[in-house]
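Accompanying notes for the structure given below.
Here is subunit A:
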Amino acid sequence: MLETRKLESSIAGTQILRGADLVLAPGRTVGLIGRNGAGKTTFMRSVMGLLRPDGGEILIDGTDMTREPAHTRAAMGVGYMPEDRRLIPEFTVEQNILLPLNALGEDIDRSRLDWIYELMPEIGRFADRRALALSGGQQKLVALGRALIVGRKLLLLDEPFEGVAPALAQRLIEVIGVLRGEGLSVLLSESDHVHSADLVDGLYVIERGEIEKKAAETA
Partner candidate 1 sequence: MSDPILVTENLEKRFGGVVAASEISLSLYPGETLAVIGSNGAGKTTFVNMVTGYLKPSSGTIRFRGRDITGSSPRKTAQAGIRRSFQISQIFPQLTVLENVMIAEIAAADGKGGLRRAALTDARMQTGRAVLDRFGLGQHSDTAVGTLPQGIKKQLDIAMAAINDPALILLDEPTSGVSSDEKIEMMERVIAPLKADDATLLFIEHDMDIVTRFAERTVAFYEGKILADGPTREVLSEDDVRKYVIGGVHA
Partner candidate 2 sequence: QDGDPIELGIPVFLSGAASGPFGLPQQNGATVLIEALNAGEVPAPYDQVGINGRQVEATYVDEAADPVQEYRNLVERDEVDAVVGYTSSGNCKAVAPLAEELQQLTVLVDCGTPQIFESVVTDPTYLFRTGPTGTIDSVGAVRYLMDTGVDMSRVAGINQNYAWGQDAWADFTGSLEALETGSDITTEQFPQVFAGQYGAEVSALLTSGANAIHTSFWGGDLEAFILQAAPRGLFQRSAVVMTTGEAAMQRLPDEIPEGAIIGARGPYSYFAPDTELANWFRETYEAEYGNPPSYPAWKMAQAILGLKAAWEKADSDDPAEIAAAFENLEFETPAGTVRMAIGNGHQAIQGIAYGTYALDDEGNPTVENVISYNAECVNPPADQTAAEWIEAGFPGADCE
């Protein structure tokens, strides 16, 4: 589903990713583990096309996306949850969640929205509140919902459990487990695999911009 080969990226002239290789097979959930500054976010952003790689290749669903502009990802069924939430403040929660569908000009899939509300009743309750007032954790949930609505094939979740209360984090883990069952591929980053330990099929460790496979995928 996702494959990067010798991916290299730099920010403001500093090289951050140094030939990162990662393979994510369809229907799998893989963890990307690394300490602060290891390059997790940079990797995700590069995959999303938000950062133009200096070298290497990015393949999504078999297509070479290395040079494609960022906005083409969503149409391919890729959902992204950035680590710093990034909601549109003047939109309501629901408008935020529906943004990717709007962008693609797709009809609103009510059932998928309901499914998201079911997964996270917290956000269902404040669906028509404006995003600008939400608490940090609430925003995180909305950002996850936004990724879910369009991520039918691939989800990139950047530290999805940070700042989320444990009770809810547990539920999210269950949710992601369910997604796996539905054939979605998930790449989630964490600084340590506390939360994802039982969740993932495989594990990559990133350090100083280099990715190493830690636990083989079972498939």
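Candidates were picked such that all candidates are chains of the complex that A comes from, given by their letters.
Going forward, contacts are C-beta pairs under 8 Å (C-beta built on N, C-alpha and C of every residue); 3 or more make two chains touch, one makes a residue touch a chain; residues count from 1.
Everything quoted here is computed from the prediction, not taken from an experiment.
Q: Of the candidates 1 or 2, report the single one touching subunit A in this complex.
A: The touching one is 1.
Q: Contact residues on subunit A for candidate 1 in the complex?
A: Spelled out, the residues of subunit A in touch with candidate 1 are 11-12, 14, 35-38, 41, 83-84, 122, 129, 133-138, 140-141, 159, 162-171, 191-192, 194.
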